[in-house]
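With one protein chain removed, the remaining protein chains of the complex are shown where they sit.
When the chains are written out, they are named A and B in that same order, and each has its own residue count from 1.
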Amino acid sequence: MLHAPEGEPRLAALFCHPAFDEKKSGHRALVSCARRMALAGAACLRMDLRGCGDSDLDHGEASLKMWDEDVSEAISFLGERFPGTALGLLGLRLGASLAARAAEKHLANDAAPRILVLWEPVLCGRVHLEEQLKRKQLREMLTCGRASTQGRGHLSTGSAGPLDLDGFLVSPLLREELMAFNLDRPRSFRGEVFILQISASDSISPAISALAENYKKAGSNVRSEALREAPFWNQLDPVECPTAVDRTLEWLESLPLLKSR
Amino acid sequence: MSEDLKTSLKKLLVERLFLGIAPSDIEDAKALENYGIDSVSLLELVVGIEEKYGVSMEDGDFNIANFTTVNAIADCLGRRLPK
Partner (left out) sequence: MKHPETERQVTFTCRGSRLYGILSSPPSDTGRGVVFLHGWAGQRTGPHRIFVQMARRLAEEGVSSLRFDFRGRGDSEGDADEASLTTMIEDAAEAVKCLLENDPRVRTITLLGLCSGGEAAIGASSLNPAVKSLALWSVPLVGGNTERTEIAKTGSALRSYFAKLGNAGTWRRLLSGRIHGRLVMRALFGHWRRQTAGASRAQEQKTLLESFLAFRSRVLFVHGSLDPGAAAVQEEYRLLCQDGKREAAFHLVEGANHNFYSMAWKRELFELTARWMS
């Protein structure tokens, strides 16, 4: 879905959605953000990664590598569709992690993204996978009184077969990629970075601080903010999270890069 | 069971789950569902417990009996904490 502004866009932004059940609950906030950014002059592309949403393939066929390719294709699409327009990536949860990965790959050319917005990024794939397993175990507990699925021990020494995460099949490849994935390493991306921590805490966590620091060391201008809100990507009812959108828009409006057009 | 642990758990519940009540309003033996806690809240609670107390919930801990009240959670958690 492409949300196009009236007139020439000041920014072309790709939205990267969360994985698993987080995608459903996080959806409306991303829709709201895209609509409001379009009103403010940004062309916003929201897409479903392969194996997700309405896109091709089953989830069991997906991998991080495939999702990286999807993001790259979308970046190329935006670059061709809006030549000369600043490109940005906005991601939520694992989508933020994918955005961060893509930013590392598309460097130093005219069509490279220059703006990165990370809403509560998944910093460690293993922890993320373990959380999804806990979600499954809690559902089993609520249905049957106790969980029957093995948890993190199963992840480390588990079978070679796919993992059924409550209807989302995780291939051995995706499981391996997630177990190995970590954002806690030096960054190469140089641009404008906004990291929005959305949690029960109103102070920035050490892990987010470390991520911000890595971006600064690479030469990025970084703003990190802590937004004390319930993690809406885990809520049962759809939540638009207007404050997250407000903060993001405020930051975008402050960027000299977007004022220069 | 240590009153400090129960007090700390109530604080965690209120803060982590955005309950909008004071920790002291939560009764030790009252069913948590009375405070609007649902399945997604339980995930936040489990993650919060692990982060705050540095424990790992084991597979066997995912038993409904361990999540009904503050007392139940405290009992379960107490078994995980170093003495």
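The rule we apply is simple: contacts are C-beta pairs under 8 Å (C-beta built on N, C-alpha and C of every residue); 3 or more make two chains touch, one makes a residue touch a chain.
None of the values given here were measured: they were computed from a predicted structure.
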Hidden partner chain, touching residue among A:59, A:134 or A:175: A:59
Among A:36, A:101 or A:139, the residue in touch with the chain that has been omitted: A:139
Touching residues on subunit A - with respect to the absent chain: 1, 21, 24, 27-28, 31, 52-54, 56-59, 136, 139, 142-145, 164, 166-169, 236-238, 240
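Here, only the chains that are shown with their structure count from here on.
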Where subunit A and subunit B are represented by their mean Cα positions, the distance between them in whole Å: 29
Touching residues (chain side subunit A, partner subunit B) in the complex: 131, 134-135, 137-142, 145-147, 149-153, 200, 229-231, 234-236
Complex contact set, residues of subunit B against subunit A: 15-18, 38-40, 42-44, 46-48, 56-60, 62-65, 67
